[in-house]
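Note that this complex is displayed minus one protein chain, with the remaining chains in position.
Let's look at chain A:
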Amino acid sequence: MSVLVYTESENGAFKKTAYEVASYAKGIADMLGTDVAAISFNATDAGELGTYGVSKLHNVKEAKLDKFNAGAYADAIAQAAKAEDAKVIVISSSADSKYLGSLLSVHLDAGYVSNVVALPSSADPFTVKRSVFTNKAFSNTQISTDRKLVGLSKNAYGLKENPTDCTVVDFAPSFNDDDFKVEVQSVDKATDKVTIADAEVVVSAGRGMKGPENWAMIEELADVLGAATACSKPVSDMGWRPHGEHVGQTGKPVASNLYIAIGISGAIQHLAGINSSKVKVVINTDPEAPFFKAADYGVVGDAFEVVPALIEKLKAFKAANA
């Protein structure tokens, strides 16, 4: 018996999220007195999984699975869970993991809780804390099934080193036609940009920018910080920025280390989407903007003056700290 963790990779290399879910799975394994096994698809080596407590990696080598396929991935993870007799399976709460999580849950008859933010408060009954109402509250949730499926929120647990020797084994699950019912035709992905999901820093802007033509300074600030760009709902509704950048209750949740909001007043729906971010900075001309109540640091000022000045100061800071 072990705890099984699905470790996401891209082009053969593990994502940072993989190390976070591995760290978390090790935390659960320690509670249960067992080890952590991982499963991945077409990983080129075990990366640093051993550093984060994984003792065995089941690597599925299958050219057909180079692109994410929820049906086939869920089937393979279920087979690995049975092979390991895993009672707890850990995945992330990324878009891909949520996609396959519901399928995996049915394959395994495993009670599934997503958006989990902490280690179980109790192993028996198995009780985890998860965010609900788009981060406006938490629910302490019990899973009553024999097998449990836990989806960990990004940045909720962090990376915890637990050096372990990690053995890599080839894992060859059997697939059926149903696994490939959804066929990828094309992928359109900006590979040179930091995505909101992976970003440590997010620079977000709202109607205060007055128009899409003024976004160059937002992109420049993001570039200096190695950040992803995002926006408020009205901005995406007006077509100034793509839907994929809309942060909030009906858009994307953000769980970055640093969230910089420029010209965003801070409607309750927007604040719900960024509650999980650790440090929040607000730049706004209106000192009464509700966002100041939710922020850690604030600058009352005109974005068109503050942002260019901040870009120059950050460039100087980075040069001095290079």
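Criterion: contacts are C-beta pairs under 8 Å (C-beta built on N, C-alpha and C of every residue); 3 or more make two chains touch, one makes a residue touch a chain; residues count from 1.
Methods note: contacts and distances are computed from a predicted model.
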{"item": "Identity of the absent chain, which is to be given by its UniProt protein name, from \"Electron transfer flavoprotein subunit beta\", \"Glutamyl-tRNA(Gln) amidotransferase subunit A\", \"Sugar ABC transporter permease\" or \"Class I SAM-dependent methyltransferase\"", "value": "\"Electron transfer flavoprotein subunit beta\""}
{"item": "Option from A:Asp124, A:Asp165 or A:Asp188 whose C-beta touches the chain left out", "value": "A:Asp188"}
{"item": "Those residues of chain A which, in the complete complex, touch the missing chain", "value": "68, 70-71, 94-96, 98-103, 105-107, 110-115, 127, 129, 131-145, 178, 181-191, 193, 195-198, 201, 225, 237, 243-244, 246, 249-251, 257-258, 268-269, 272, 275, 278-279, 281-282, 292-302, 305-306, 309-310, 313-314, 317, 321"}
